[in-house]
Structure formats: structure tokens, C-alpha cells
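Take this structure first; my questions come after.
Heads up, one of the protein chains got dropped from this complex, but the rest are sitting where they should.
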Amino acid sequence: MIDNPKTGMSLIVKTITRLTVGLILLFGIYIVLHGHLSPGGGFAGGVIIALSLVHLILAFGRDAKVSKISMNLASNLESLGALMFLSVALLGFLGGSFFLNVFKKGAPFKLFSSGTIPFSNIAISLKVGVGLFAIFLALIILEGTKRKK
Amino acid sequence: MKNPIFITYFVIIPLFAAFSIALIGKYVRRLYVDIASSVFCFLLLFFSFYSVAVLRNSANPAMVYNVGGWIPPFGICMVLDGLSSFMLVTVNLVAFFICIYSLSYMEKYTDKPKFFTLFFLMLAGMNGLIVTGDLFNLFVFLEIASIASYALVAFGTEAEELEASFKYAIMGSVASSFIFIGIAFLYGFTSTLNMADMARILSTKANIWVMPFVAVLFLMGFGLKAALVPFHAWLPDAHPSAPASISAMLSGVLIKTLGVYAMIRIFFNILGITDIYLSALMFLGGLSLITAVILALSQWDLKRLLAYHSISQIGYIFLGIGLGTPLGILGGLFHLFNHSVFKSLLFLNSGAIDYAINTRDLREMSGLKQKMPVTANTNLIASMSIAGIPPFNGFFSKLIIILACIQKGFLGYAVIAVIGSLLTLSSFMKVQKYAFLGELKEKYRHIKEVPLAMRLSMTGLAIICIFGGLMLLSDVKFFLDSAVNVLLEGRNYAQAVLEAALR
Partner (left out) sequence: MTLYFLCLILFCIGLYGVLRKRNLVKIIVGLGIIEYSMNLFFVLLGYKMHGRAPIDAQNQDILNMVDPIPQALVLTSIVIGLGVTALLISIAIRIYDKYGTFDITKIKRLKG
């Protein structure tokens, strides 16, 4: 992988980023999925997932392919996350009441337990993660257009 | 009814509308977005009328829906009683007409689907705040509606709109933090967050320093959202800078839901009012009335003049409610409904003038009556309503407030109310003279009347202004009376709700 010295940060930062950004993403997904067993859940996990993508852009500058994700895709994914959360809440109507926990609740302290809570965690983490990344993209696009002038 | 599911529709429908319009708005034709948003607003209006009918035909004064099946105080509940159904009808009726108006007004701005996303988010926040029965849920919906309104004020991204939106956002956030501290104190004192449970616990504890302290915090926080006079400084900048349909929404329903409704729900039903709170509300109401209407006399910008009059009419509402007698509260709540209708109509008119001739300065316009007859006639009806001329609806509510003041013996406040009404009349005669009567200027020879959607919504609101006084007839008066009774029974609200929750 060629290191372009004109964009992004120094070589040391780029090397460390290549080694750790996948682990950060994996850690974020772990916090989301274990939201019903340990502290964390949708919000905190979503923020960590967004931060791993932001880390890529900060370290590699214009070369990072992630910065080519357009605002359209980010905004669509965000609305999709919100609609997923609303549909998980509407599933409770099948059981008789809004937001009821309708899936099977397995044995306590296992990963596949407590009904619909992991699904709401995943929906919230999608929305929060993509939302934060979209805010970051909007701010750097503004900076980019100003610099061109 | 055993399980009133339709209460949840007031939150589900706007949220679904907001995110689905955001998702598909760029890919379908413009007509489908218009039809979809009108259909969603009409559904909300239908369910609000349905809720009034259901509440009238049932025997109990309140209906409770337990979210997720959890019984309060363990879970969040949604409460529908007289005051909630009254506010729901007000909010959804005005929002329906404004939605139809913005179908053609927002063509002048970029990006209509994003506008409808934010509009429905604000509507979801307001509806959720009205139906909720849990104090922290109220704070969350308050923040949803406030953040959506900060973004909507800055929608056109001109220089003045951004400045106004920044000021509004900072002041609104500081007010929300005061409300949050008040909720934290109440939770620490009673260890529960459900409003009915808290009212029950507070009526058994002795009166120590916590309750007046929390009352002052809420007065500061909700007073800023409602634009009472020491806290009004954001309103004359924020309301003129927003697009006209958002000004109508902000001035017509947002300051009443987030400010007036939340404050009277907490003060009357949870904290329990005493004479000192009532006299504080009346004093602030009277001060707003007279200060704002004097400040409005020197304005030449049309929307800024209307914004100052909003502050003054909110003073009328607090003067009526602060009296504490049945007649006073009836006058205050009736004036809340009337003011939503005619103030929205006035802002929609100013938006129509802006659409046609691109200016808001009164000194630039004259003689628009010849070219824009619908706008001129509806403006005349709304101006006569706000000034209190019979037989329009503003006359009846102002008369009831002044009679209630005299009945309780506060002659000073009655005189202030009459003086305020006279100065309001003079302000609006100035608007009529400069904007509509007189000679048409040369550069305005080619303007036309505004498009059909805008004309329809303005006519609809004007018809409600004309027939609004009929709400005091004995067949229809139950609509207002049920709201007044909820406030008068004070903390007994808790008993009605807790019984209904267990059913």
C-alpha cells in the first residue's frame, strides 16, 4: 500500500490505523450485540462504529475510499434505521400492546435472549452510527468547497 | 374502551411519515410526496376528532394506554383526558391547514422532502408531549420538537435566518436545561417519574422548600418556551426569519404546546396550585400583554409586528388561566384555541404577500387589495378577530377573560386588558391601511393572486374564525368544559388516571 505523503497524516499514524481500525469496528459491533448483558447498547456501540470510519478519513485524508460515500447513501441508511426501529416497536402490536416484547425470551445471561431488545439495539446503532458519520461528512464537504474557492 | 390503541397513532403516524418521506422523497415525483403528506395530516385530524367523540361517550374522565403492557408506575403510560383531547384537536387542525399551504409555498425554497421530514418530526414531538403521562417522556418529546424547530427556523440559510436560529437555539437549550434540573429534583424527592403517581405522593408530603424551588425552575424553563415577558427576547428574531408556514406553526401551536400546556399540566395537576403561583402567573401575563403591544406599535416589518402580538396574546392566555376560577380558565383555554387559528391565518397571509411581492416592509406595499382579494379579505377577518370585534371568535374569548377579572375583583388587570385590546386594534388598522388599501404602486401592476392550495387553506382558517364563537353553544360546550374540569380538579387527576390504568 503506497503512502502518499501529501494527503493525511504521517506514516506512523497510517500504519497504526491500518492495524487497528478493523478491531475498533469489531469492538463496536460487540458492544451493540451484548447490549442486554453488559453496559453499552445501541447508542454507545453506534458511536464507536462511526468513530472507526471517521478515524480512516482523518488518517488517510483524500485517499480514503470511505470519503467517497455520498451524502445520499448515508441519509437513506439513516432513515432506514429509524424505520427499522419503528417496525420493531410495531411488532408489539402482534402481542396486543405497543412496544411489547414478543419474541421468545431464552435463559438469562445468554446471547440469544430477552426478546426484541437486540433488534432494537441493532436498529439504533445503525441510525446513530450513520447519522454521526453523515454529520462529519457534511462538515468536511463544507470545508472542501470553501477551500476550492 | 378496554385498550384505546388509537392514542398511540398520534405518535406513530408522524414518525412514520417523517422517515418514509425522507427515504423516498428524492426518487418519486413531486405529486406523490404532496399527496402522501396531506393524507397523513388528514389521518391525524380524523383521529383527534375521533378521540373527542370517544371521550364524550365513555363514562370515565380519562383513558389510559399502557405502553408495552407495563402498569404504571413501572412503565410509561399514555393518558387521554379532556385537556389532552382539546389540545390534540387544536394542534392537528392548524397543522392540517398549514400542511396544505406549504404544498405550494415551499416551492420557492430548495429541498421540499427535507422540509416535510422536519415538519412531521416537530408534529410528532408536539403530539407525543400532549398524550404522555410520564415526566421524562415529556422532556424527550419537548426536545424533539425544539430541535426540529431550531432546524426549521434556519431553513432558508440566509444570513438573518442563521443569526435568529442561533439565538433561539442557545436560549431554548438553556431553558431545557432548567426544566431538566427541575425534573431531577422532583425525581429525587418522590422517587417516581409517572405524573399521576407523583401527584399522589406529593399530596401526602409536607410542604418544604423543594416545591416552590421546583416551581420557579419550571416557570423559568417553560416561560421561555412560551415567551412570557422577561424571557421573550428570542421570539421577535426567530418568527420573522422562518419561512411563513413555519412561522405560523411556531407562533400558532408550538409556543402553546411546549409552553402553556406543559406548564399548566405540571402546575395544576402535579405540584398543586396555591394563591402565590396564581398571582405570579397573572402578573407575568399582564406584564406581557402591555409591554409587547406597546413594543409592536413602532414596527414596520409585518412579521415582526405579528410576532410581538403573539407575545401579547400569550399574556392574555396566562391572565385568564391565572385567575383560577372556572370562568377564567374557560376564557384562557378558549383564547388559546382562537389565537392558534387567527394568528396562523395572519402569518399565512404575510407569507402570501411575501410570495407575491418579495418584501415584508409595510412602507413598500400599498393597495394590494385590488390584485389579491382572497388574501385581503381573510386578513380583514383575522385582524377583526384579534382585535376583538363581534361576532368573530376573538371577541368572545376576550370578553370572558375581562368579565372573569372583574368577577374576581381584579379591576386593574381588567383595565390593562382593555387598553391592550385597543392598542391591538390600532396596530392592525395600520397594517390594513398600509398593506391593502390605497393606490397600487407602479411596480406591482403585474402581480397575481397566490396559487390554489394557499387560497384554500387561508379560506378554511377564515371560516373557522367566523364560526368560532358558536363553540360556546350548549351542545358544543362540552369540548371546552371537559378541559376546564381537568384543570379545576387539580391533584385528583392522579386518582382518575391510576384507576383507568388498572382497568
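Observations on the model:
Chains here go by letter, A and B, matching the order in which they are written, and residues are numbered from 1 within each.
Going forward, a contact is a pair of C-beta atoms (placed from the backbone, for glycine too) under 8 Å apart; a residue touches a chain by one contact, two chains touch by 3 or more.
Since this is a predicted model, take the numbers as computed values, not measurements.
Residue B:Ile147 is the one among B:Ile7, B:Met78, B:Ile147 or B:Ile329 that touches the chain not shown.
Touch with the chain that is not drawn comes from one residue among B:Thr8, B:Thr117, B:Thr132 or B:Ser165, which is B:Ser165. Touch with the chain that is not drawn comes from one residue among B:Ser173, B:Ser203, B:Thr274 or B:Gln407, which is B:Ser173.
Of the listed positions B:Val89, B:Ile181 or B:Leu399, the one in contact with the omitted chain in the full complex is B:Ile181. Only one of the listed residues, B:Gln299, B:Asn379 or B:Ser482, touches the absent chain: B:Gln299.
Residues of subunit A that touch the chain left out of the display are 38-39, 43, 108-109, 128, 135, 138-139, 142, 146.
For subunit B, the list of residues touching the undisplayed chain reads 136, 140, 143, 147, 150-151, 154, 157-160, 162-166, 169-170, 173-174, 177, 180-181, 184, 187-188, 193, 236-237, 241, 298-299, 304.
Going forward, only the chains that are shown with their structure count from here on.
Here the spacing of subunit A and subunit B, counted between their Cα centres, is 37 Å. Residues 3, 5, 8, 12, 15-16, 19-20, 22-23, 26, 65-69 of subunit B are the ones touching subunit A in the complex.
The part of subunit A that touches subunit B in the complex is made up of residues 72, 75-76, 79-80, 82-83, 86, 89-90, 92-93, 95-101.
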